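Got a structure here, written out as structure tokens. Questions coming.
Every protein chain except one is present and positioned as in the full complex.
Now for subunit A:
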């Protein structure tokens, strides 16, 4: 082919002669030349086409290989990155705070971070804490300082907030009635000019930096007792600091990275976020020897009470023999702060989209949590169920480890619970003693998988049935005569006050004086005697050695039980049939133990301690132990106060159902 190629570099005249020579030579073979030319043209065209095609093919193949190499593996759901607010770039925040009788709101850079105009709700001082570097809301609280003691809670909270944070205050309705001097001084120390003079139905807004400048304050005095101050609206600007200044400089470890994440998001957890000597978030309690519950999953049922959850998880993770890998926290709703707490401790948390309302919601949350627990740990035969408002005893797992085999082997058992309904400071004594009871106390308990999967889960109350899960579990259709094992001294402590079913008074009366074991490694003494038949033998032995108390005395009086220690006493009360708890309820009332419904009984027998003596109460004649009653003794009958029969007995039952 090169023969055919003209040389473009040669000069024109030279080219011409060269060309003419060629022309002459080829003229002689015109036919051949023509053929060659045509052939060459065809060949060239084909080459070009083939070349183009080849290039296209190669390119497509290469392209496909690149694209397809992972095509099957693409995530179907495209994760659309939500553009984040460039808060960091901003140096100044616009803050608006409004205070009035019926409405408060706080807006930061045009975003409403607090709005409360509900009636009969949210009275008092609303406090918002902002991160001084990012402007994020770190805590939101309302202290009803119209009511007593709430100002103390506020002082406590404000003291926990780290220096440098931005604090926003606003009053809804009334916030001064029980705002005491101490609280006013704290507010004054934050830079408020008005706080010391806040009075009845004043409106007030304040924005300031803890330990630093004041960004603004507005106040409207109430003109008369019967009227409120005019609404006030405070508009101000807050200057942000750099992130470095807002953070502590802890050593860079995995734990501190968790801590940092937590502390830059939320406030109000005290020393966990203090720059100097922060409180540990890993506890490393002693392991248990021969721990039988190491592989038992622990479900923590939680709502939106992150401070409670924080306290609860601290105590749980400090208990000997705890296995953090088995702990799952189930949060009822898409709340962020409880999840932050869970992540702080490096645990796994699961959020549950709420369905249904009130009690049914709790009940559905329980079901979802239990189902998920057994799905996550399909090998587990048991699950420990805890709630976010419990303290966990240091020997909680030791207690379960020693007793869990009973739940596996004894079909007549319904659960093991860490809570003794009747275990108050003055009625519980022996940390190594266990009981069998016909009631299901909850508040830290162990559930057998087969019980849940075969019996409870399929017929769990549906959302439209507004039932309490625990009341439902206590119903005879579910319990089927089975019993729970409980300790004399509880291994959990119910500290929750602000619950769905709780109010302060109620907690004070029924939970505050509950006894809680703090002794580690308690060796339980009568575990084997808790099996169904052994327990009867044990009770008969106890009743055999028990001294019958003087039934002519008033059982409510302290002198009813002699001033001894370590003795066993028995008393007999009237109990016409199995469900007759008239006398027991009156006795429980005067002994200041749980009297809202019947708890802690075993075949008409109650076991507790009085003055450090074991104190047995037998209901005659319903209890099979009535035969132990000497014929000379007349069972004590206590009549419910006549007036209260109608007035109180009914609400008492209602209250019991709410618990």
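Methods note: a residue touches a chain if its C-beta (ideal position, glycine included) is under 8 Å from a C-beta of that chain, and two chains touch if they have at least 3 such contacts; residues count from 1.
Assume contacts and distances are computed from a predicted model.
Not every chain of the complex appears here, and the one that does not is recorded in UniProt as "Ribitol-5-phosphate transferase", selected from "TAFII28-like protein domain-containing protein", "Ribitol-5-phosphate transferase", "Phosphatidylinositol glycan anchor biosynthesis class S" or "Gap junction protein".
Check A:213, A:230, A:408 or A:454 against the missing chain and you find that the one touching it is A:454. For the options A:165, A:219, A:259 or A:352, the residue in contact with the chain missing from this view is A:352.
For the options A:47, A:121 or A:279, the residue in contact with the chain missing from this view is A:47.
One of A:120, A:254 or A:639 touches the chain omitted from the figure, and that residue is A:254. Mapped onto subunit A, contacts with the missing chain fall at residues 1, 4-6, 19, 23, 37, 40-41, 44-45, 47-48, 51-52, 54-55, 58-59, 62, 66, 68-70, 72-76, 78-79, 254, 325, 328, 330, 348-353, 355, 364, 367-368, 371-372, 374-379, 453-454, 458-459, 462.
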